[in-house]
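Shown next, in structure tokens, is the structure this report addresses.
Every protein chain of the complex appears in place save one, which is left out.
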């Protein structure tokens, strides 16, 4: 049904996308226009670009590659605590960078748990610092996201397909080739592009785990341009480069991920008949869980003592963070739902592109750009929280779109014709069909966005007011004041809040979870 | 009267020509080889597919520019005729008002439709809790409350067993007689056509032929139909 009436209108989504693009490109332009000199591109920048690309590509490949067997194992096994595990696996993704680094190194560092065990056998400690360390850290952050996205796509395969394959006597590999491979072909380019873009803006993680200036990324070069050199032209140029790279990755992903949905299935509970080897699945789930949960355990353990040493102020920051997260989640849904619908109605790749740009937008550039733009009209400091909420929403938008777009597409394909034949108006289709059908995905996106916003330092540091500090900022302040214990406690509180928000919002989103 | 005036419908590789008229109140079967364009023809009439050329009229009014929901017809697809997240009653209600908010009179109309398809008391169920035959009945109940002048069936009962399918067709035939609705029904089973359609459109060789009396057509099949019937 090409070119005919659609049950949803693309225009609100196109509008939202334009708004997002204006925010990202407008702030970049503001920074560029404020520059005294045109930015130059030195040999150090080429080295930074090369390292950034290498680590981002490797991180994306490893994260997505490892996520496939983990997601597959999770998709076909039912066990007690499965949904709790899936929720918990998402935690690294929402940790503040500094907390995650400390947690990771408590496990994988020179003095980490693994090195301690190696020491018992007289072996030298683990050498974590280097390109492999950067990739390991990025896999730690992004494996959960990749797993969740792939798992969701897996669970959206109608049960009828598996039944058919089972009936045809397909073995595990044939079933993979017939049903799962086409699904992966559809979802993987997007997953790879998203993780690539996330890793493109890595800075503190890449530098610390990379072990030195060899691991200089573009984002570090941007930071250097702002603070060390005050070369706004170069900052804008480098940020523009990041955006361009992300745009290329996104366009490539869009081109390769074209394909049809899986057609309609009735809402039957998924049951699968491809046994596979339970031991292999258990192994994948166990290894992934250990990899992701051990550093979390380290964060929890170091936080436990600090939890009782935290000044009351930390709780005030927690309240502020919750408010910022709530606002940011609402803003996100207002932007993401229309955009997802616009993409679902057809070739509005430009909408998806503008959505993904949020990933590669340097927080420093957005923050500085907003600062330049807001200052003539208002005191940026008084707008610190709304601005932080807005920027957090834009940063979470790409993830939300990856979750919402396939679902919106399926709803339009499955039910669009029926709605049209019933002369259903667009508003009714939205409220009576789209919202209820996308309920799990909306909750997932909202939970993810709330958790991300809670854990993200965002641009608050650029606008901060002594009175108003979000929890991540407070953690940095505590650390800056030598109060590492209290900071660890606050980090644990943040982890609990993020997970709590995610759990609360996503509870209804655990698709087809058999219990 | 439904009139297709010099219509050309394109669908990827092939195009289908249609130029015929159907009397109001008639029951027409559409038959032809697989892939000949039976569904394409219905989709064009229903408005899900643009015409390359030509016009479609209903009772003299041009309808080929109208959105699907504005055309004087109801259509049942091969699948996806119900919203799985809505109850039976809510699904039927959508036929009356697309936002589903009903007056008391309209509520009783829904109840009546439920009774008419023998599903009284199942209004609160979700489609997944019903059998295939029951799901078809819900869809028919909705068609009933839609009160459209034409009903297009794109093999909605194909998945049902012969007895059940026959029962559904009888139900459809009964409803048509009560309401005077015109029926266009895709079928690949001559028995179906004989059962309720007095006339049949043969779709073959990139052409939708004008309706011919069903009995006559099957008794004296043209070559393309003979190949199909075997």
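Going by the order they are written in, the chains are A and B; count residues from 1 in each one.
The definition used in the following text is that a contact is a pair of C-beta atoms (placed from the backbone, for glycine too) under 8 Å apart; a residue touches a chain by one contact, two chains touch by 3 or more.
Please note the rule applied: contacts and distances are computed from a predicted model.
In the listed set "ABC transporter", "Thiamine-binding periplasmic protein", "Heme exporter protein B" or "NADH:ubiquinone oxidoreductase", the entry agreeing with the UniProt name of the missing subunit chain is "Thiamine-binding periplasmic protein". The absent chain, not drawn in this view, touches the displayed chains A throughout the complex.
Touching the chain that is not shown, out of A:227, A:305 or A:431: A:227 (per the contact rule at the top). Residue in contact with the omitted chain (choice from A:316, A:426 or A:439): A:316. Where chain A meets the missing chain, the touching residues are 34, 44, 47, 98, 101-102, 105-106, 109-111, 129, 203-204, 207-214, 220, 223-224, 226-228, 230, 311, 313, 316, 319-320, 322-323, 368, 371-372, 375, 379, 381-382, 385, 461-462, 464-469, 473, 476-484, 487.
One rule holds in what follows: only the chains that are shown with their structure count from here on.
Those residues of chain A that touch chain B in the shared complex are 1, 3-5, 264, 266-268, 414-415, 417-425, 427-428, 432-433, 436-437.
Against chain A, the residues of chain B that register as touching in their complex are 43, 46-50, 67-70, 74-75, 77, 79-86, 94-95, 98-100, 126-128, 146.
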